[in-house]
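Missing here: one protein chain of the complex. Every other protein chain is in place.
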């Protein structure tokens, strides 16, 4: 096993590899979704908006500071920074996350539907809960669901409120109704694990609700 | 990211790449489905009929004018032009589309079933609607559904009527009942995005209807 | 497009390629399922039994005559001929089929369940019916369902009866209850098309029945 590298040199290429992986899972189709990863100096690499995410290369990545200001533009001309930049920074700020992924996966949308207009979806009775940092398989895991907005930057307030709420301190995910999910971790590899875990939890919750 | 090329040189090879991609998604299985792409001089490249679409190479492509007349035959002998040629040309004509794909995906068939004999399926409450040119996530997006016919050329009249209807001016898709979908865009890359977006919308609509 | 070859030289390698393809689709998992292909002299190549089908190479194939007697054993020692050999020969005989595939796909099992103990499943209202040789999209396509038996050779009588029945003359498929399907065509490439078409039809029929 190659030691999961977090040095600046590999952050960008790992982000691109994970975008291809997420695309194969249906989480970033139709140019939706995205990912960011922190570099050693506290800046973050972010993918551009409006591009086919599985085709992104390191030359397409923006480097931004913790306030979502662009520190250096990508080598590839003509790209615009992801609309998720302020959300990514808010999550990095409030949760000390080194990486955040944004999923447009159908299972995330259907899981948020289970809240039926409410502010959370409760997931329980699943070993896979252990895959979330700090959680056990006996947890009653309430994932916050925030309402969607017209533009992504307007989501920041709702997501910040969810991140502040005492009852959501153990989650590494916020669902956005009719939209998808933001999933974070301390680094890219934890984000990969959390993304796989949460999508599994969404699929399980949706399948169990269908049967009930 | 390789700049999405639309020069004549790459149109054919991109079409073949996308056919393989669509095959992996189950949209052009069983020799069904297809794609066309415009060249700089206004002619279009089209795939042959009755072949395994994921095996098509540039040597198998027909070059046709905007009236579906063959301008140059493929290098590979013995092929016949896709039955969709007049539909492709009608959509290119009425919507100024530079590319059209034809899907035989199951989710398209099941989404059309939701119309229950009616002339449209309404899709709403999904962020992914933003992935369609000119649409927002608060749109109530009515996708036209036309009745199937014995042969594909007979579909042209129904599809032209749908394209003319004022209430369908923002769609980039027509569903054909019991059959599939035609999805278009200004170029091949927009068609790829629209194809991914619409199939996501179909899957979401079908999953939500199952639960309701 | 490489011309779909049917010369002896490529039959074996195409069979192995298709087994890998069928495995990826879930049709020959768990060492189940199989395929045969006719050579120019009327003998057939068949895969061995009890092996992981996606790993089969040309050195593992048996050459059998039209009565399922082994003409030449595979280069690889220690293999036994598929238990489907007499079924494959019966279908080749009665339908002049140049190739037959045997699917253990879940959609085939669930489609056969729809017969609820009866002797057929009726499929209709699907464009994909055109993908079956001689069929149109307005066909009411009744696929025979035969009861499973303890051993595969005992299936021959039931399958022969279905092949003889006047109402099943247009099918290229027999479903075996609780088991899977036999799907045939004039050559390997038609079998690939028919396999993709019938599995699509099975999935559509199962999805529609769930909703009804």
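Chains: A, B and C, in written order; residue numbering restarts at 1 for each.
The criterion applied here is as follows: a contact is a pair of C-beta atoms (placed from the backbone, for glycine too) under 8 Å apart; a residue touches a chain by one contact, two chains touch by 3 or more.
This is a predicted model, so every value here is computed, not measured.
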Could you tell me which shown chains are touched by the chain that is not displayed? A, C
Residue in contact with the excluded chain [from A:10, A:39, A:126 or A:156]: A:126
In the complete assembly, which of C:39, C:73 or C:110 touches the absent chain? C:110
Contact with the hidden chain, among C:8, C:60, C:125 or C:186, goes to C:60
Of the residues in subunit A, which ones touch the absent chain? 1-4, 125-128, 131, 136-138, 189, 192-194, 196-197, 200, 203-204, 207-208, 210-211
Just checking the interface: what residues of subunit C touch the absent partner chain? 26, 29-32, 51-52, 55-57, 59-60, 76, 104, 106, 109-110, 113, 148, 150, 176, 178-180, 206, 209-210
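One rule holds for everything that comes next: only the chains that are shown with their structure count from here on.
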Spelling it out: a chain qualifies if it touches subunit A and also touches subunit B; which chains qualify? none
By mean Cα position, the chain sitting nearest the middle: B
Please report how far subunit A has to rotate so that its Cα atoms sit on those of subunit C, a copy of the same sequence, as a value between 0 and 180° in steps of 5. 180
Same or different: do the copies subunit B and subunit C touch each other through matching residue numbers, with over half of them shared? different
How many angstrom between the C-alpha centroids of subunit C and subunit B? 31
Counting only residues that touch at least 2 other chains, which ones in subunit C make the list? none
